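Excluded from the complex is one protein chain; the other protein chains are retained at their positions.
Showing chain A:
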Amino acid sequence: MADLQDDLRTTAAAGEFDDLAEPYSDEAVMAADPYEPVSDPDDAPMTRAHAILAAHPVADGYNGLPWALKRLSHYDLEEGESTVDTDVPRLRRGHVGALFWSLHLPDGLDGDRAVGATLEQLDLAKAVARTCDEGLRPACTAGQVADARNCGRVAVLLGPAGAPAVGDSLGILRQLHFLGLRVLTLTGVSWASDAGLTRFGEEVVREMNRLGVIVDLSGASAPTVRRVLSLSRAPVLCSRSGARALRPHPVNLPDDLLAELGAAKGLCLVPLTAEQTGPTVRDVADHLDHIRAVAGAQCVGLSGTYDSGSAHPQELGDTSCYPRLIAELLRRGWDEADVALLTWGNVQRMLRGADFTARAAQQRREPSAATISELDG
């Protein structure tokens, strides 16, 4: 508990929101205080990994726990639940400080089936969080994430959901945001396809910026990625993408897009799955090395992808395993500051950026009344 309270600086930073006007200034968001090391460089990598993670826990960008729990008649996340990859004891051992809960649906749902199923997913996620309020705390903003951490809880954020969830309607997007949705993946809809964004798709991105719903581009087409990068006033993320240069999975990003994502100060969250990043800890570390080199240390993060039906690399089988990965990075010479950005700092910057943009945009823009039939014909 004591170490968890070291992060008060983050809360203080959140207090500065009110003084900022235009979307958000790079200085305010990017210029961190000089990094203060928390580990002894002479210690063993695993010892250092624990020390660094205690101060800079993992913000895990993709986790499917609520859905995985649906098949269980009874569970106790606080005591530990061996049939899933995620529970409170293992989150604590893994130094996880924040968790994004995926609301992705089976492919092919649209219209009411997607909207209704998303309402059910939100309801389920909130119910799971309520069963475990000693360990988990729902959070929406960067400030609430920091607050959860200062209370010794794992912050739970809702999203990503797939784009079909919004039923081709900005009004529905606004109501899902009201219910807590924080990230939306722009795939599987007519307005964000292989051809890129339609006019309605562009309006969706503007409305997401206005609300503070973060754009997720994992799995989106290259034209969609490029259009969003030029259009979005808030930083975007890829919730589950490795480097295609290392592994030719369709959701992994090629180097040119990684470089463009880096230039736009976006965030690539690397999944810990055998399929996308490879079968060993070293494979995952290779992806992190590569993306750090191509996009920059400020543009890479982690996405456990636990309880989502994926096979994981050896030694990274559940949410307790993050120290092994961090120790591997330290062995490879990552400095502490970059590790801290990887695990926590970058996601916090992303959330703060989205919060700033939303505040500024809400002063300038009314809720958009645009409809898909009016814009896309």
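Annotations
Throughout what follows, a residue touches a chain if its C-beta (ideal position, glycine included) is under 8 Å from a C-beta of that chain, and two chains touch if they have at least 3 such contacts; residues count from 1.
The working rule: contacts and distances are computed from a predicted model.
For the omitted chain of this complex, the UniProt record lists the protein as "Dipeptidase", which is one of "Peptide/nickel transport system permease protein", "Dipeptidase", "Nitrogen fixation protein NifU" or "ABC transporter ATP-binding protein".
Annotation: of A:E120, A:D133, A:E315 or A:D335, A:E120 touches the absent chain (contact as defined above).
Where chain A meets the chain that is not shown, the touching residues are 111-112, 115-116, 119-120, 122-124, 127, 167, 169, 171-172, 174-176, 178-179, 367, 369, 371.
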